[in-house]
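Let me begin by presenting the structure, written as structure tokens, before commenting on it.
A single protein chain has been omitted from the complex, and every remaining protein chain is retained in its original position.
We call the chains A, B and C, going by the order they appear; numbering starts again at 1 in every chain.
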């Protein structure tokens, strides 16, 4: 694992990142509770991994883009998406960020540069390269960060895309969230390399393995990768991290069991939020009342968003036929005239 | 380019390899002539590359398997396939090696271990891994050599297969025939790495780049790779070579022009046949009458095979419906009962 | 007879075939844990060498299964969801079904590989996890396609698929995993190409696939009360398709409804309708009606998803339409 030059954020910056991480954590807590209660049907948890999206997105500018995965709540919050349309989407409401059509696996916020979440493993990687190609060809001052998992690095689309990114010299950062498992399958039995970043050499791009639970390290490495990206030099940035929850929310209910309690406990000692909190306290003398205030604000925001979702109307059945084609009556397409 | 320990073949062994290379060269010459005359409709030339299939297959045993590509005549001859069914296949005859159904892009000789030629770029790579997996699981003393081009190394199937090969520890050698071009597209504008073997690290397997026009070097490197393969250690063996003819036979007729005359001339100075011939002469005092005899025998074999193809009956139209399913009347499948 | 669930029938068929024939092995993503449970316990009984967890490389491992089948094994590949089939189309169709699947190589080689796809929309799984792509596979010659609608048929057809010497695609309906039914303990197979009459009737023929067989039977009950006698046919395999049974039924009823949870355009229902509109035209007294998913991706939100998917009410409506 390479170490990047020590970076010292100022207090507000770090506190800002902490706030996002805490938002993701509390949001997920809430959604999991709603899931148990049967109000929300689906979620792919990301607790434990929050420092990756937050550190990466902190180094991006508003005009920069990201692509995400089904494990997408972290990416959304990190890039600044509003909680209301997230909740409404989970509830399948018309006010959801995809009008209730995409759902839990497809969170998106195009106004914030979250260019969709993709539920096919590896799918977002070619898309990200294309977004970056357009940024380059149109002379936009814009780069793309592409999130995917360790498991996705075994897909053909990973390989094809990294090669294309180099060939085309596009402004992209490939962010591999290496949480050591693809669903129940361990990295070490499914992936020839122990570190995904080793694959970068095959595409003549820079590869880095960093501590993905250190939000400052993630920020710093992304910052440097961003500079390279804007010069047309892609980076494969592997962030070592760990997911606390199941691969999908209901995992333990169906009896999956592929990780030891010790392993989980070991990683929880490296919790990204706690580590950031310690720095905030030790380096900046952050007080626990400051934390409490922060938490209170977040909880209120979450409740408000939840209320918004609950109050929002469900879509009308016939709306199912809309949005498939641009400017075209859908009936025209599949229905024979009466 | 790594150099393997010098290997000194005995005369007969080298002459045997030379004979195969010359067979491939003369066979192609003949087929191209027939193509000009409109007798054969299709061919992907491999002149210039003969040392790769011949050197590789010389290191294999009869029970070992290979998978090939549309550029398949060399693989067939190198693994010992009879010329008659090759010619008959090119002529689309019932006596062809695929009953005229596969044709020029799909030469196969299952009795010799040529497990088919695949016309989808990259397609043979997963197949080869599966063949090798079966060899391993069934405890066969057998390995698989998988031929593909430099261009194929940009396909997702390449990536997925090499990862699988390592994970499963199967007896396979990935032989990349790097002829610097994928159709008209140069390696350097389409492929992030200058040497395909560099990609081996991404799969934790051994990667080697060798002089693919030196048949002894190819033989020697394959021999070593075969030893590793039988221990469950795959190798990516990149053989640098060059194709003299068009990507497809009629290439220049449609005005393709992507290589300089100088480049072609430079490679012709490294002709694999000439290089082997020089060694035969210098090291073993081979006489030109020996060569002439060899050539005469090959030409006769070719003429005989050609005659066989011409005399063979074309398939009957209704045979088009056979072979799609095992032990099942094809009509049953698609035709509604009368 | 003992009753077990559809998902247990899958498990039992796999287990029995693996016991019977050492060349049979299973591979797929997360099958040791069992993503949906079909492969539960197999790794405990047969060990890791015969129960392979694969990387997420659908094209790669489907192709490897084809290769393994060419060299003496009988692989059973699980695709966690048929929505992931698009990634593996090349190896399944181009290589598995077309090349080694006998044709290109003129029957010189056989490819006894079985692909098991969990398939369908199970509620809020959204536009990328609810697919029903079997018509795309039907459009490509070389693959046999099996779709069991009961635990009995599942066990018998899956066993037949594993023993078949061609590549076979077995569809496992995500809507039927929990369905109970009588299943013999021992060995038996169900042959391909034989439809079954789930219910006899005289007025309208309903050809129904997978979980819509049950919906059709419910619809038939409702319609019975309206004085309409519905005959329900379950083809059980789409390739080969038992056209004779369908035609004979239409010859009797003169009316045809096809209930198929794949997309409408160029779907399985289209094929059956087109065939009957040709070969059975003389029997027809009314328009042929298709009850299918509507031609949009499957939305996440419940009211939307419900609207898009076929159900018993729509089958009733279609039957009534043929009687107008």
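Here is the rule we use: a contact is a pair of C-beta atoms (placed from the backbone, for glycine too) under 8 Å apart; a residue touches a chain by one contact, two chains touch by 3 or more.
Note that the structure is predicted; figures quoted are calculated from it, not measured.
Enquirer: Out of all the chains shown, which come into contact with the hidden one?
Expert: A, B, C
Enquirer: If I consider the whole complex, including the chain that's not displayed, which of B:30, B:79, B:106 or B:275 touches that chain?
Expert: B:106
Enquirer: With the full complex in mind, choose from A:28, A:160 or A:271 the residue touching the hidden chain.
Expert: Of all options in A:28, A:160 or A:271, contact with the hidden chain holds for A:160.
Enquirer: Could you tell me which of B:9, B:67 or B:154 touches the chain that is not displayed?
Expert: B:154
Enquirer: With the full complex in mind, choose from B:33, B:63 or B:184 the residue touching the hidden chain.
Expert: Counting the whole complex, the residue in contact with the absent chain is B:184.
Enquirer: Touching the absent chain in the whole complex: find that residue among A:21, A:40, A:65 or A:104.
Expert: In the complete complex, the chain left out is touched by residue A:65.
Enquirer: Decide which residue listed in A:137, A:264 or A:278 touches the omitted chain of the complex.
Expert: Missing-chain contact among the listed residues: A:137.
Enquirer: Go through chain B and note every residue touching the omitted chain.
Expert: Those residues of chain B that touch the unshown chain are 41-42, 89, 92-93, 96, 98-106, 118-122, 151-152, 154-156, 182-185, 189-191, 254, 256-258, 314-321, 323-324, 330, 333-334.
Enquirer: So which bits of chain A touch the chain we can't see?
Expert: 65, 98-102, 106, 108, 110, 115-116, 118, 120, 123, 125-135, 137-138, 140, 156-157, 159-161, 163-164, 167-168, 322-328, 332-334, 336-338
Enquirer: Just the residue numbers, please: which parts of chain C touch the chain that's not shown?
Expert: Residue positions of chain C that touch the missing chain: 59, 83, 86-87, 89-90, 93-94, 98-99, 103-104, 126-128, 133, 135-136, 138-142, 239, 262-263, 265-271, 273-274, 276-279, 281-282, 284, 286-290, 295-297, 299.
Criterion: only the chains that are shown with their structure count from here on.
Enquirer: Please indicate which chain is farthest from chain A, where distance is taken between mean Cα coordinates of the chains.
Expert: Most distant chain from chain A: B.
Enquirer: What chain is most central when centres are computed from CA atoms?
Expert: Closest to the centre of all protein C-alpha atoms: chain C.
Enquirer: How far is the middle of chain A from the middle of chain C, if each middle is the mean of its Cα atoms, in Å?
Expert: Averaging C-alpha atoms per chain gives centres 35 Å apart.
Enquirer: Quick one: chain A and chain B, Cα centre-to-centre, how many Å?
Expert: Those two chain centres are 45 Å apart.
Enquirer: Roughly how far is chain B from chain C, centre to centre by C-alpha average, rounded to an integer in Å?
Expert: Result: the chain centres lie 39 Å from each other.
Enquirer: Send over the residues of chain B in touch with two or more other chains.
Expert: In chain B, 156-157, 159-160, 163, 167 touch at least two other chains.
Enquirer: What are the residue numbers in chain C that touch two or more other chains?
Expert: 54-55, 57, 59-60, in rising order.
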